[in-house]
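Only one protein chain is missing; all other protein chains are in place.
== chain A ==
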Amino acid sequence: MSVARQYPAPSEVKEELLKKYPTKVAKKRSKSIVLNDPDQPKEIQANIRTVPGIITQRGCCYAGCKGVVLGPTRDILNIVHGPIGCSYYAWLTRRNQTKPETAEEANYVPYCFSTDMQEDHVVFGGEKKLTKAIEEAYEIFKPKAIAIHSTCPVGLIGDDVHAVARAMTAKLEDCNVFGFSCEGYKGVSQSAGHHIANNGLFKHVVGKDNTVREGKFRINLLGEYNIGGDSFELERLFEECGITLVSTYSGNSTYLDLMNSHMVDLNLVMCHRSINYIGEMMETKYGVPWLKVNFIGAESTAKSLRKMAEYFGDEELKAKVEEVCERELAKTTAALAASKPKTEGKLAMLFVGGSRAHHYQELFKELGMKTIAAGYEFAHRDDYEGREIIPNIKIDADSKNIEELKIKPDEELYKPRKTAEEIEALKAKGVELGEYKGMMPDMAEHTFVIDDISQYESEKLIEIYKPDVFCAGVKEKYVIQKMGIPLKQLHSYDYGGPYAGFEGAINFYKDIERMVSSRIWKLIDAPWEKAKKEQPELTATYVA
């Protein structure tokens, strides 16, 4: 059993987090550190530029575009136009697994392609080199699609990757070449890259194949990248329920599936931040509604599957979903009973990307753990406060150059999947289409919500609250663990997983149980050090 712990008042904690900052920095950070009130989510400052020198967790626009969204599709050949680093660091470092169906099928995921720009290309331009690289890639690999990703210097020297892409598409005929202006300095984080990737996929890929695939219930899974096999588990569930998954954006996906993805009847959205743009655009252009789901946590997985069945309104499907859920929940409940005695009452903190800091709170809830602080690296206010505040978001100077596509309904293919009445009826049943309420309403009162947390703030939070598990990424992992606090990587899952779906929940229970109860942490103090700590005056007071 955990001992009740005493903490300073939240207002004092916030003061402590800001105390050491220069005045201007403290003023700015103050708006990104919010004490939560679930009934009335407060405005949080998010998606603004990083304070230079503050030691942020954030990455760049290129990482959001190539690394996150485009990288996982196995048969689009991604060429990174720039010096070698960007391509190198995004080479197999995100665990978006992929499983070709045959030994012949294209799979470029284990490869890393770069134009390896040298000084003379920066001086004289790199378009010729890029053209050459595309020709060579085509000659060696014969891909159906090539994506070009711009890095920092490309925008500055004025290389026109889109013109090169158009020329090469025309020349190669059976290969679709398209470019992304995802220079690292665009926007303020990975987020800009998501948006640019969404736009590019929507312009160059979605809608290229209008065949209607077999299957009574056709869906896409948006914003699911198959980290550690998450999508494999979800694919299993869909198949068992009789659902046809046409495409996933973009874990374990193929180019052909993405081209056909507008022909489904429902989009399920996992990671709202990275993919809501495609959800919205597909609805406007083709009439496909989207539903926010969460397949992290056993209960939320069941809830999401049931909502999906409710959407289709088919009794047979509902019964099948119910059967799968009941069977799987029996397994997760048993697993939970084994783990929960070790985890109950413990404290968690989550500072992850743009969606998991919310989703994983469900799993901690199931484990009886309390999330006392959470935040995102690069989410926007709607991910924190819910989509209804979107009209109030002001796009600042740093993000205003990210293109917003103007989408109109497709003259031939636009077909609303549900009538207004049906949408209202679904809403009454808790199936709210096109809606996301954000992280804050799901967090308890007096918990901290912190956007773009700094190294300094993390250290202070740990000092004050001494959580039992801290969730973040690889840069934070060993820093936090040196403080004696186990860190669960919620980007890479510490090379385990899956954590999604029912099987994933069981994996997570076991991993967290292991982490909070490991004997290894007790070895930190050498016995002679421990003796000194426990009885510091032993030698001094000893009288013979």
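List of remarks:
Here is the rule we use: contacts are C-beta pairs under 8 Å (C-beta built on N, C-alpha and C of every residue); 3 or more make two chains touch, one makes a residue touch a chain; residues count from 1.
The rule is short, and it goes like this: contacts and distances are computed from a predicted model.
The UniProt record for the undisplayed chain lists the protein name "Nitrogenase molybdenum-iron protein beta chain", from the options "Nitrogenase molybdenum-iron protein beta chain", "Cytochrome b", "Polysulfide reductase, NrfD" or "nitrile hydratase". Contact with the undisplayed chain is limited, among A:Cys60, A:Ala165 or A:Ile450, to A:Cys60. Only one residue in the set A:Glu16, A:Glu240, A:Asp410 or A:Glu459 touches the chain that does not appear here, and it is A:Glu459.
On the side of chain A, the interface with the absent chain consists of residues 20-22, 25, 49-63, 79, 82-91, 93, 103-104, 106-108, 110-119, 121-122, 129-137, 139-141, 151-153, 155-157, 183-188, 397-398, 401, 454-456, 459, 473-475, 477-484, 524-525, using the contact rule stated above.
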